[in-house]
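Supplied in structure tokens, the structure appears directly below.
Just one protein chain is left out here, and the rest sit where they should.
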Amino acid sequence: MTTRAALLVLADGRFPAGGHAHSGGAEPAVAAGRIRDAQDLADYCLGRLHTTGLTSAALAAAAAHGLDPLALDEAADARTPSPALRAVARKLGRQLMRAARATWPSAELAALAAARPRGAHQPVVLGLTARAAGLGPEDAAHCVAYETVSGPATAVVRLLSLDPFEATAVLARLTPALDRVAAQAAAAAREGIGALPAASAPLLDITAEAHAAWPVRLFAS
Amino acid sequence: MSVQATARITAAPDGCGSTALPVLESDGPLALRRTRSAAAGRARVTVVGAMSAPLGGDRLAVEVRAEAGARLTVDSAAATVALPGAAQDAGPASYDIRIEAGPGAEVRWLPEQLVCAHRSALTMTTRAELAPTARLVLREEQVLGRHGEPTGTLTTRLTVHRAGRPLLDQQLAYGPGASGGWDGPAVLGGHRAVGQLLVVDPAYEEEPVPPTSLGPTAVLTPLTGPGVLVTALAPDARLLRGLLDEALERLSPR
Partner (left out) sequence: MHLDHTHQGPAAVGADAARPDGTRRALRIGLGGPVGSGKTATVAALCRALRDRLSIAVVTNDIYTREDAAFLLRNAVLPPERIQAVETGACPHTAIRDDISANLEAVEDLEDAVGPLDLILVESGGDNLTATFSKGLVDAQVFVIDVAGGDDIPRKGGPGVTTADLLVVNKTDLAPYVGSDLDRMARDAAAQRGELPVVFTSLTSAEGVAPVADWVRAQLAAWTA
């Protein structure tokens, strides 16, 4: 019953799950001068995709595959040393849960919402949402991998007034890497929770905490 | 010719308020020495022999076990330098560290830096299994390339379980064999020294440590559970050690 169109609905930037208020760490990277142009954005997105992107995509694929969402939520905590990023993941997970239960209601989503009323990690919720929508583990991984790079790209268009055509071209050039990461994530998910990757990025953890304490910022994370 | 070696350390209370080492097994390039401990009641072991290893294809392992109530420090005499193997097809070297700490035990794992030489390839795995009342201080420092040379390929994974539940799971991958973007603005931003300092202490359950920024390239983050991870980047090994020493000082009980 897999339906490709459901993936378009779920991956659409207009899916009302709160992503628009987050830059995926791009705001502090812009402020530190590490992202100044489209090439920097491409490097940033590639690094984020291969670290937190792969880790999150695998969590989502595992949830879509039917692994225990609470065990995955715990695994996500262990993979997220930054409390600021854990808070963001749970906040976005809660927002996605609301949208998911209105769009593809399922008993599994309801059970996770009841077990984690303050929100489960967003990739876990996304995996369960994909499952409720009739999508597979690799679809869920694709969706998360894409969010990992589309969030910063959209934010950098606003932060640097970067040409939106250039930003979208960056995303287009990343698509082979996105496909590889999604396939890798789905393969790991099939091996079970012990095989899930834990790739991390030091700068993302370091700057997330500092950014969370900025008194004035455009993006929530 | 690649080397396969496993060194073993078991620490146990000696019954007189100090810690004995019923097992202290050197193997191949991994030579272990009992050295004088600065702290009373604690045993100290220094790894003296791994300076020229691991080479490509080597499989090295250190297994550390601290039994209930034991207090053990393990350090090293010099930095470990990962070098390319003589054979072209030697494959990556592996270095596995296993740490087990029983009830009330404390392990301080404080080796010198791991230096990743040009054309080397190393997979380093550190796994710690902690009893709920065990304490752990663990420092890892990765230096990407000797002075002025490009780095080799390094993959590390640090997995810590406490009371059988995951506390921390972190994978880092750098160098020409790593996926794209490892040196870019999301991951290293051009820094050549990367460090982690992990402190697990049941006391944090009562008195949690707040997240603290330690400057533009270092942060102290409380984990979900009684642990704190310091993540730091620096241009070189000396500046990195400075950041981690400062963090360790901050986290040491007064």
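Points worth noting:
All chains are identified by letter, namely A and B, in their written order; residue positions are counted from 1 within each chain.
The rule we apply is simple: contacts are C-beta pairs under 8 Å (C-beta built on N, C-alpha and C of every residue); 3 or more make two chains touch, one makes a residue touch a chain.
Keep in mind the model is a prediction, meaning the values are calculated, not measured.
The chain not displayed here makes contact, within the full complex, with A.
Note that of A:P105, A:G134 or A:G192, the residue touching the chain absent from this view is A:P105. If you put the hidden chain back, the residue from A:H20, A:R36 or A:R180 that touches it is A:H20.
Of the options A:R48, A:H65, A:R94 or A:R116, the residue whose C-beta touches the omitted chain is A:R94.
Take chain A: the residues that touch the chain left off the picture are 14, 16-23, 91, 94-96, 98-99, 101-102, 105, 109-110, 113, 155, 158, 214-220.
Just so it is clear, only the chains that are shown with their structure count from here on.
Each chain gets one centre point, the mean of its Cα atoms, and the points for chain A and chain B are 29 Å apart. On the chain B side of its complex with chain A, the touching residues are 157, 159-160, 165-173, 178-189, 194, 211-213, 216-219, 221-224, 229, 231-233. Against chain B, in their complex, chain A makes its touches with residues 25, 29, 32, 34-35, 40, 43-51, 54-55, 74-75, 77-79, 81-84, 86, 177, 197-206, 209-210, 213.
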